[in-house]
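Notes to accompany the following structure.
The other protein chains are all here in position, but one chain of the complex has been omitted.
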Amino acid sequence: MLLQLNNICKTFGGIVAINDLSFEVKKNQILGVIGPNGAGKTTVFNCITGIYKPDRGKIYFDGKDITGLKPHIISKLGIARTFQTIRLFPSMSVAENIMAGRHTSCRQTWFDSLIRTPRYFRDEKENWLKVKYFIELLKLSEYTSSIVGSLPYGIQRKIEIARALASEPKLLILDEPAAGLNTKETEELVELIFQIKNMGITIMLIEHDMDMMMSLSEYIIVMNFGEKIAEGQPNDVQSNPQVIEAYLGSD
Amino acid sequence: MKKNFIWYVVFFAIAIVYPHFVNPSWVDIGTTFALYSVVALSQDIVLGKAGMFDMGHAAFFGIGAYTAAILNTAYNIPIIYTIPIAIILSALFGIIISWPIIHLRGDYLLVATIGFNIIFYQALQNNVFGITGGPNGIFGVSTPVIFGINIASQRAIYYFAWFILLITMLIIYNIDKSKLGRAFHYLRESELAAESFGVNKRFYKVLAFALGAAVASLAGVVFAVQYAAVSPETFNFTQSVLFFTIVIVGGPSSIPGVLLGAFVMFVIPQFFREFATARYFVFGIAMILTMILRPQGIWPAKFGKLPKYIKES
Partner (left out) sequence: MEIFLQQIVNGLAIGSIYALVAIGYTMVYGVMKLINFAHGDVVALAAYIGLTVLMQAFGMHVDKLWAVILMFVITSLFISMFGIFLERLAYRPLRKAPRLSAVVSALGASLAIENGIMLIWGPNIKVFPSNVFPSARWHISGVIINSTQIAILLLSIILMLALYIFINKTKIGTAIRASAIDQDAAKLMGIDVNSIIIAIFALGSFLGSIGGLFIGVYYRELYFQMGWIYGLNAFIAAIIGGIGNIPGAMLGGMLLGIFNVLIAGYVSNTWAEALTFVLLILILIVKPTGILGERVAEKV
């Protein structure tokens, strides 16, 4: 198992965002997290990636205790993510944005950068070529030099994924990657996610598009009010009465 | 890239012949313009690239100037050796000052840097440890001797200052197209995303301050040489506001922008010396108008200049 959450609790002021949450993610699995808005899904992702420190509980990644580590450390350990609201670098070009994914792989020190040692040149070439690979993989070649802020929403979503992939992560976390996409774009996204799985990467995703979740996920965690209310194969979860009640309310 | 390079060649060519065509007071202005540009570029590392509101940068300029002045006049250390000392000392101060305040929100960081500047200024005024010379400052700073040549004449100092500017521009250029520069820009545009992709916030932010301090201090040493003296006024909060404004009005993280900003904010007022009293009034109005009409700065930075090998298919 690649990722394990044990009894995670997180409170903000008086509000309990996550309460005693535990689940596992297996290697190379596609795990979906669903639940109504405000269920705490993004908060879980933020705890995993180090943006929040859980008040209680432990998170283990690849055998290592990563609870409360800072985001930049967790990134180095092999977890990459996209954000619910797109967080790209708007003034910069697509390639420069994706290059952010290569930050931890770049070996040049700040001193190398300052005076342009041979190591600098080698490092730049190696990483820019990797960026090029991912640009082509996501079919973004025509936008390579374009400034991200001016690009359409669907393209920006792809750039976010490319940036995350460029870090060659073990675990990829996608937070509502299909939000705002049209049907065609969503289909392409599903294909892409399968492609990513075939690359050997483990995937966790939050989504509200049920059809997409059911067709993609191999295993699903259902959350409501900060707690896990169900888990299992998509079919089992779909027919679980508690899950139905959480989404539709009871009579 | 080619186009910009030609502009830079023209720019330096003009700078080289300039002293032969103008009278000495204007040569002095040319020297100070070069040095102020260096300070503004150093401020740009912190403000324009890394996106931190630093409004106390004149203090680092002052650390360089005063270090050179004190070591040279009180301890007879040749100016050339004060340069590395000033740079390292200033970088250390940059680290010490920024370390405790680096995670403050923008406006609070701004006020904290103002605070450090004012503390520095008062320390100079109050002749702290008896070495800063009080409100009158320190006189009698000598000139550097490099490879046996004494850089003593007004012209020699002018060329030396412009040489420092050239070095600074190269350093800035190198920073921009590298992992270091990208990390700064990532932090500026979206700190959260940058962190999530491995950028160690604290390390890079403090590094930005250290580099900014080091470069400013280099200009400070040459400034002390130019006037053969240092005094507190040049390094007070009003000066910091000047450097801050140069970056924002000229164009953050843009070398031509910052140079243009320095020209507009420092050189142009010199033309209007006769209107001395109205100068800064017009200035203030101009600052407001520039932000309204051109918030991105006169010559904004352009991203998307990528190495050739990534663009060809």
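We just call them A and B in the order they show up, numbering each chain from 1.
Please note the rule applied: a contact is a pair of C-beta atoms (placed from the backbone, for glycine too) under 8 Å apart; a residue touches a chain by one contact, two chains touch by 3 or more.
Fair warning: this is a prediction, and the values are worked out from it, not measured in the lab.
Engineer: Looking beyond the chains shown, say which of B:192, B:267 or B:298 touches the absent one.
Structural biologist: Considering all chains, including the one not shown, the answer is B:192.
Engineer: Of B:125, B:143, B:200 or B:231, which one is in contact with the hidden chain?
Structural biologist: Residue touching the chain left out of view: B:125.
Engineer: Among B:29, B:110 or B:166, single out the residue that touches the unshown chain.
Structural biologist: Answer from the full complex: B:110 touches the omitted chain.
Engineer: Tell me which residue among B:199, B:248, B:264 or B:301 touches the hidden chain in the full complex.
Structural biologist: B:248
Engineer: From the list A:12, A:121 or A:247, pick the residue that touches the absent chain.
Structural biologist: Final answer for the missing-chain contact: A:12.
Engineer: Can you list where chain B touches the absent chain?
Structural biologist: Residues 53, 100-101, 104-108, 110-112, 114-116, 118-119, 122-123, 125-126, 192, 237, 241, 244-245, 248-249, 252, 277-281, 283-288, 290-292, 295 of chain B touch the chain absent from view.
Convention: only the chains that are shown with their structure count from here on.
Engineer: Under the touch definition given earlier, write down the residues of chain A that touch chain B in their complex.
Structural biologist: Within the complex, chain A contacts chain B at residues 49, 51, 70-72, 75-76, 80-81, 83, 87-93, 95-96, 99-101, 103-104, 106, 108, 110, 112-116, 120, 123-125, 128-129, 131-132, 141, 144-147, 163, 167.
Engineer: Touching chain A in the complex: which residues of chain B?
Structural biologist: 171, 174-175, 177-183, 185-186, 189-190, 192-201, 207, 301, 303-304, 306-307, 309-311, 313
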